[in-house]
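These notes concern the structure reproduced below.
Apart from one protein chain that is not included, each protein chain of the complex appears where it belongs.
After this line comes chain A, so read on.
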Amino acid sequence: MTELPPASAKKLGLVIDLDTCVGCQACATNCKQWNAGGHLAPLPDMKPYSAGAEGVWFNRVHSYEAGEGAEGRTVHFPRSCLHCETPACVTVCPTGASYKRAEDGIVLVNTDTCIGCGLCAWACPYGARELDEDEGVMKKCTLCVDRIYNETIPEAQRQPACVITCPVGARHFGDLGDPESAVSQLVASRGGFDLMPEMGYAPTNKYLPPRRPMAPNPNPPAEAEPTTLDIKHPLMRWLDRALSR
């Protein structure tokens, strides 16, 4: 049913720290690896071994420059489905293949009933959905629904593939509907924000802003002067001593 369910108390999502992300593409790569065999598998790759290689990825890591001069920053920016609270990708779906789970708010596609019209991708401001042109159906981030509830893997690994692989801990997974959860606390303490809030989609995923660069020390330590012992040439050493008197 593509009508939205009543807002769930549980809102599973990601918190992405733009301060620590180093743009290494590990999240995108591990996402591709897991999901190539996961809930919405396969993720096609067209012409994988020649020019014009392309395929479906649930996660794309952009890099931006923001600000000017000393205030300017290079920011790496992973972009994936934000599991919005009012996702138009779900309501525009003519078949009911696109849906938002009532229990945890995850937005998914039923590839058995998707007709591949592409309207959901048009309705998503964030470019989170990519058409599988091999299978003729829409694919998107599943929030690793097949990992986070998976009782056959160790409990510590029941997190989205992108989160568990991030080498710098820039990605956090949790319940953003619970104000006491670690991710909600993180968002509150770091001033987490929504992408394109003016579109009114109310994304669940939050981004943490890059921290401000530290101000330069107003009293920098004096540079240590060379000692006599640093001067190897005897003539120079004598000159240094003579001039230092």
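To be clear about the criterion, a residue touches a chain if its C-beta (ideal position, glycine included) is under 8 Å from a C-beta of that chain, and two chains touch if they have at least 3 such contacts; residues count from 1.
In this section, contacts and distances are computed from a predicted model.
Between the names "DMSO reductase anchor subunit", "Sugar ABC transporter permease", "TOBE-like domain-containing protein" or "Diguanylate cyclase", the one given in UniProt for the chain missing from this structure view is "DMSO reductase anchor subunit".
Per the touch definition above, the residue from A:114, A:144 or A:163 contacting the chain not shown is A:114.
In the complete assembly, the contact with the undisplayed chain comes from A:75, out of A:75, A:106 or A:143. Screening A:103, A:133 or A:230 against the full complex identifies A:133 as the residue touching the chain left out. Residues of chain A that touch the chain left out of the display are 1-4, 18, 23, 28, 51-57, 60-68, 71-75, 77, 79, 88, 90-97, 113-119, 121-127, 130-133, 135-138, 193-200, 207, 209-210.
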